[in-house]
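In what follows, a structure is listed as structure tokens, so that the remarks can point back to it.
Removed: one protein chain of the complex. Kept in place: all other protein chains.
This part shows subunit A:
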Amino acid sequence: MGEIKFGKYIILDSLLYTDTDEYVKIEGEIATIGITDYAQKKLRDIVGIELPTLDTKVRAGDVVCTVESVKAASDIYSPLSGIIIEVNEKLLSSPELMNKDPYGEGWIFKIKMTNQEETKSLLTPERYIEKIKNSGD
């Protein structure tokens, strides 16, 4: 898994991304979702999370949970359609994992995809870097 550095932000070349700063790790029909290094740096200290509900059917673009930082409460969107099959309960007591290790221990939820075609509309690492660039950071 290669790291791409863009300014002070780390982007992983093996992941896909969204306009709303989630990353998606695809393994077969399972997608693991969290927030990007850019997102956690923008939010600064994350102090809490309301996790998504297990076994919920979601559509791409649905708000599935909220992350609390000192700055704001931020909605987390499901990048894909599917069923939520796992949530990272460690985050309830240690939400700072999203700051410390966003792409690893800080993952938020996993879904079993119902429409793999949707992955085509996600951003490649290069396009995600473009997005950050255009946001002026």
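The rule is simple: a contact is a pair of C-beta atoms (placed from the backbone, for glycine too) under 8 Å apart; a residue touches a chain by one contact, two chains touch by 3 or more; residues count from 1.
Here is the rule we use: contacts and distances are computed from a predicted model.
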Name the omitted chain as UniProt records it, choosing among "Aspartate carbamoyltransferase regulatory chain", "UbiA family prenyltransferase", "Tryptophan synthase alpha chain" or "aminomethyltransferase". "aminomethyltransferase"
Chain not shown: contacting residue from A:E3, A:D19 or A:D45: A:D45
Note that subunit A touches the absent chain at residues 41, 44-45, 47-50, 66, 68, 70, 72-73, 92, 95-96, 99
